[in-house]
Each structure stands twice: as C-alpha cells, then as structure tokens.
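Quick one: this structure, given as structure tokens, is what I'll be asking you about.
A protein chain is absent from this complex, but the other protein chains hold their places.
Moving on to subunit A:
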C-alpha cells in the first residue's frame, strides 16, 4: 500500500492508502479529521471544500496522492487556537449556521474568495456555488461582506 506524507492543519501526517483514495476519506476515515463533510462526492455540493496550498479544492475529487508534500487546511485549521478567523467571527455575528452541515465548506470557500479579492462584489459572491439546503444564502452574503470589512 503506498504511503503519502503531507501536512494537515500544520501537522505532518503519513497515511497508507491507495493512490486514488479521495483525500476526503483519507482525512475523515484514516486521520479522523472530520470537519470536511461529504455531500455528493463529485464536486457538486462543495460541502467538503478545504484548502490545498491555500487554494480552495474539493477533497472528494482530489486523490490522496496529489496531496503528497503539500499543505492541506480544513475548517479545523482555520482558527488560531481560540482566536477565530475573521470569516468565522463574521459567521457568528450574522448567526449564519442553521443545520451547519454546509458551513465548513461555505467558510473555506469564503476565505479563499477573500484571498483572491479583498472587496468582493455581489457578483463575486454569486460565484460561490456551495449548496446550503437550509437556505442561509443571504446571511452568508452578509457575513462575507462583514468579513471583508473586518479584514480591510
């Protein structure tokens, strides 16, 4: 069984897994990192959104072998100890989460968006394709704007 070494939320880890095992299952089932959620497995719902070298990816379609030697950040790695990331703070301020299941992915997508553009327009926010079945979209929009202000 091939082994793959990469970093997860700042910690170096090694997993033995077939090359093509989706990173999502390496994280969830082999490493016990369960912040990223399964919602479709085919890059549609975006619930699993995490970062690979700082860019948003969907680990349900990233083979674990592709993570080798790179840095994976999941929702668990976003806060600095007890200090939340400004996007998480904005999510609390707007009380975005309902069932919360999509929110790790929504937050990771928002963080990536704010990295690309400091002042996202409504059109930029529309580009986030993450599904929220509880329909919290408007609060997500408000939270992203609030986070942009916090990070200005």
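Note that in this section contacts are C-beta pairs under 8 Å (C-beta built on N, C-alpha and C of every residue); 3 or more make two chains touch, one makes a residue touch a chain; residues count from 1.
Here is the rule we go by: contacts and distances are computed from a predicted model.
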Original post:
Which protein name, taken from UniProt, belongs to the chain you can't see among "4-hydroxybenzoyl-CoA reductase subunit beta", "Tryptophan synthase alpha chain", "Xanthine dehydrogenase family protein molybdopterin-binding subunit" or "Carbon-phosphorus lyase complex subunit PhnJ"?
Top reply: "Xanthine dehydrogenase family protein molybdopterin-binding subunit"
**OP:** For the chain that's not shown, point to the residue among A:75, A:112 or A:148 touching it.
**Re:** A:75
**OP:** Consider the whole complex, including the chain that is not shown, and state which of A:8, A:52, A:67 or A:107 touches that chain.
**Re:** A:107
**OP:** Mind listing the subunit A residues that contact the chain we can't see here?
**Re:** 17-18, 21-22, 24-26, 28-30, 32, 34-42, 44-45, 47, 74-76, 78-79, 84, 88, 91-92, 95-104, 107, 122, 125-141
